[in-house]
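Reviewing the structure listed below.
Only one protein chain is missing from this complex, and each of the others stays in its spot.
Chain naming follows the written order as A and B, and within any one chain the residues start at number 1.
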Amino acid sequence: MESLINMVLLSLLAVVTIGVVRLRNLFAVIILGGIYSFLMASVLIVLDAVDVAMTEASVGAGISTVLMLTVLYMTRVEEAKPVHTPMLPIFVAGGTGAVLVYGTWGLPAFGLADTPINTHVGMAYMDLSIPDTGIPNVVTSVLASYRGFDTFGETTVVFTAGIGVLLLLRRGVSLARLRRKQQEEESKS
Amino acid sequence: MEVLQPILAHFNHWITIFLMVAGLYVVVARGNMIKKLIGLSLFQTSVYLLYISPGKILGGTAPIIGDNIEVYSNPLPHVLILTAIVVGVATLALGLGLVVRINEVYGTIEEDEIFTQEDDDE
Partner (left out) sequence: MKLDVVLRVVTKLMLPFMLVFAVYVQFHGDYGPGGGFQAGVIAAAALILYALMFGLTSAMRVVPTWLVEKMIPVGVMIYGGTGVVSMFLHENFLNYDALDHHHTVHAQEWGVFLVEVGVFVTVSSTMIAIFYAFGGRGR
């Protein structure tokens, strides 16, 4: 049953992806992106990743949709017709896909407990978490305690990206304004 | 069900690859920068699936320790991807910031139109 729900949700995800790739109206694409994020969150719940599902639902469907719509408000909604034929991109993407599909034959099947990923360090945390930290949610204890240094790095990345956006977008000497001024001066002379 | 077994075993991988390829195609083929960023996030979400799927154990439950529960899924991929999502939206915002600035300077976010403008300037 689990794998059936999983398969249905993943198929829906693929259908939405086709819509995202094919549509040229960016507003529709962004809304489809929100649907995509919620579907992805549902898939993640089926895959037992509840913390990740919560993050994906609030970040993917919430914040990034709002940000994209804000940017779309300043630009054009309709995407221009492509000038080049898509032969080369299809070849590149298709070739990559073929190699990756070939690679899946060497991977262990879905949902097994005795695969390499499920027999080493990840599962050790399950037994250690309560005696070491007293935290039942192992994702939190690994995130904040066992791999605290890792999370420190991630926090710094968020910090850096925030600073980058502020540097780019905060009102100051704007390049566009300089350019406009230059053009005005040129048209006068 | 016997016939379906090999498909079931790798279905997650194939959908992951499909999403990845779709994202890659959008990034390479489309000239619109917002569309490129959407393609990039498609690629990114496929990586979430790539990490989370192998950690799932059929019949298991979420890795929150409780009474009377024997089988848990692997918590480690969840941790890695949880932080990746938040970092992903931060970098997406940075990309969108660049798009806004490009739009202010060139008046367009189509790659081809920017290239023609650059050629005209020379």
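By definition in this document, a residue touches a chain if its C-beta (ideal position, glycine included) is under 8 Å from a C-beta of that chain, and two chains touch if they have at least 3 such contacts.
Please read these numbers as outputs of a predicted model, since none were measured by experiment.
Only one of the listed residues, A:G34, A:G62, A:P82 or A:P108, touches the absent chain: A:G62.
Looking at B:G23, B:G39, B:P77 or B:G97, the residue that reaches the missing chain in the full complex is B:G97.
Within the complete assembly, B:I64 is the residue of B:I17, B:I64, B:L80 or B:I109 that touches the hidden chain.
By the touch rule set out above, subunit A reaches the unshown chain at residues 50-51, 53-55, 58-59, 62-63, 66-67, 70-71, 73-74, 131-137, 139-141, 143-145, 148-149, 151-152, 155-156, 158-159, 161-163, 165-166, 168-171.
Looking at subunit B, the residues touching the absent chain are 62, 64, 82-83, 85-86, 89-90, 93, 96-97, 100.
The definition used in the following text is that only the chains that are shown with their structure count from here on.
With each centre defined as the average position of its C-alpha atoms, the distance from subunit A to subunit B rounds to 4 Å. On the subunit A side of its complex with subunit B, the touching residues are 2-3, 6-7, 10-11, 13-14, 17-18, 20-21, 26, 29-30, 33, 36-37, 40, 43-44, 47-52, 55-56, 59-60, 63-64, 67-68, 71-72, 74-76, 79-80, 82-84, 86, 88-90, 92-94, 96-97, 100-101, 104-105, 107-113, 115, 117-118, 121-123, 125-126, 129-130, 136-139, 142-143, 147, 150-151, 154, 157-158, 161-162, 164-165, 168-169, 174-176, 179. The touching residues of subunit B, counted against subunit A in their complex, run 8-15, 17-22, 24-26, 28-32, 34-35, 37-38, 41-42, 45, 48-49, 52-66, 71-79, 81-94, 96-101, 103-105, 108-110, 112-113.
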